[in-house]
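Only a portion of the chains appears, each positioned as in the full assembly.
Here the chain labels run A and B in written order, and each chain numbers its own residues starting at 1.
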């Protein structure tokens, strides 16, 4: 290998009358031109590391969902819901590989605002994608990161239909949502072609000249998952014994608060990939500040939501309700997810606090309407997700919108701004349109799907199976077989040995 | 004045002396640190998986083994293992490393602060950390195969042995620049069949090593009491908590995103970044395919949706794709996962026929699934991806000699290397560990007594039970008397 420094000196010393010393001063002072290439490479590496590690964090939310759902239901259905969560990850990976990613982000021969039309099975991946602009995050890691989101959206409804849904029905809906329903919403809001989102190419016209802000998916991910759950739990009806003959709810406590807390904290952990990761690039000071801010606002909204629900529960029941605290934290995260990039920290506190109230109110309404959602997935993800989208229209800060969406705040192009900052309502209108369209699309499609399955009688398990529990009837046993230390040693002997 | 304006003009146009090398070192360090931490979290996964899949009376035993593995392997790998694996001393050779014991002369051998060579080449402190996390994984895999009956002292012996010697030697063969077997052997040396074995993140190096150690152990130990009835038919011994099994599986899945994408070791170039990203994709798809395959097989056999089968399937998918995560197309990863799952099912059936009792199916999963993964690379490794991963230039004339997958027309050199690799690892690990377990058996250190096994290891060796629920467990009539249990906390179980 030749010495780069010497090469540089040799190249420029003619300029200084072959004075190698002067040339050496310059060559020592300035970076060689190859630095530019190295730098571009390193930037790609940095962005790849950023997306893969954030994607892994988003994936760990599956551990969170699995533990949360398991802990919050009765032990006789534990294996069922655990299997659903594991299955969701697997089914969504394959569905998103074959179809979903293409519907969401594929730009083929007929690009349009409604649905993507290329990249199915990652076909022609390299020419269509990698070579395009690797620095822009369009690499393999992009599929990975987006899949982790799809898996999250797919697994949210599990909680709403827990303890009574037919497993076959679950398989069908899981594939359907991750291959089609969710990707279309993604295309609308996040793809550069989508008709709804703020991230649409500058060249296209934006909805109300603004477009919808949904940073990490209060609407795209959480509303989609939550509304699918809502459609499901309405169609499938309440669990046996959930409402007594007078229609009053009967408590059905989950079997392990420890698992609920473990799930909540793992979800909290994963949210630090979910929100900060959604900036997709981290190689500029501005992007980095958005990433950092997203971590801060996420934390504060979750904290505010936790205390909001905890105190509400305390005033209602005079007991410190652990589950209320856990739900509250999650509600806070769901609410801030749409606007984690564009709000001030104090606004994040308000967002989480009021999200807690929205959640409590909707839960109360559900009980009145005798809708049985064992994990409150619909109030949390559908309604607080909608609240989060709405909130972005109120308190998105102009400067932060510019930071996050790569606009120049000093130029004359219209920059959307939150209504309460004196924005003109265009952003808020976009947010509302977004909520309505996502609602119509997801709730409509999923209701049809569940209705068809109901007609085919594959939606709900039989009453005997429900009483016995899904684990025994469908999964060949019980989740727990403690043979020791649980007060029944004489029986345990018989079982185990 | 002229000088000043000259300086201004130049400085306004050109970047000043570069911080770039520094930043690249930082980037690579961060990459290995994060991925190493992710690999470590697989210990949480193994602990939960193993605990959930065995009976509750041996829970503390297997949990302690997992924690111990991390601790023992750290010290063993520090004192000896890392040196055997990667040390390049005075007599470099293809079989075993000969320097860096106790990280001595770390700086001169490995890390040059002045030029930043260490960090840039991935050989800084973080390299030890990342490699240790792998060693700890290989060490802890056998725990599942010998669960519920191995003597704890025997476990200590074998745990130190594998992490200080057996595993590092395999690493040296395949991953070090001196090793006789690997694809990354340094240029002056000749590579096996002109190709060498590709094992990206260790289907062979890590998983086969761990799985074969487990196999040797559970063959010599014999089955658990009551595992086969008098007619030789297996009796189900379900684990005590499916929740823990799932938690363990998902945490392992999580950790695998450090295990595979991290194994590129560097991320500061376009090619490296592409490999890292692709590894995450293929890992995901293979695990998903394995999960659904095992689930489907179990459903067709038992007409029930078997949770544990699904979990095992996902893990088998990961084990299988680990060798080729960087050189397989996504569709090939799907095939790897599904076929790996079938290999696993066959391995499990075979072990049952042979009445070998492997409580966690560690040997079929890691040894058989791992071996299949290594072979699979020989079939479907894509040439362009090999060039990308190993820094070759595929477009150069003469690059036709880059060995790649048989099905892509790459010739059989790579496949032959993979097969030789599988055979050599099998001989080395299974041979040595069988010897070790046989010696332990001869001096009666291997298996616990029948009474201890019936009572459970927790009671006999660990001074109690893992669980003391005194409340809310379907014993409401008992619950009001919880006050008594405060004063007399010994649960009835301890009287077994």
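Descriptive notes on the structure:
What we mean here is this: a contact is a pair of C-beta atoms (placed from the backbone, for glycine too) under 8 Å apart; a residue touches a chain by one contact, two chains touch by 3 or more.
The model shown is predicted, which means the values in this text are computed figures rather than measured ones.
Only one copy of each distinct protein chain is drawn here, but the full complex in this file has the composition A x2, B x1.
Convention: only the chains that are shown with their structure count from here on.
A straight line joining the Cα centres of chain A and chain B is 30 Å long. Touching chain B in their complex are the following residues of chain A: 26, 28-32, 35, 38-42, 44-49, 51-53, 55-56, 59-60, 62-63, 66-67, 70-71, 78-80, 82-83, 85-87, 89-91, 93-94, 97, 121-122, 130, 134, 139-144, 147, 167, 256, 259, 262, 474-477, 479-487, 489, 492, 496-497.
Against chain A, in their complex, chain B makes its touches with residues 10, 14-18, 20, 23-24, 27, 30-31, 34, 38, 55-57, 225-226, 237-243, 246-247, 249-251, 253-254, 257-258, 261, 266-270, 272-274, 276-278, 280-281, 284-285, 287-289, 291-292, 295, 302, 304-307, 310-311, 314, 330-331, 334, 454, 456, 458, 465-469, 473, 475, 478, 491-493, 495-496.
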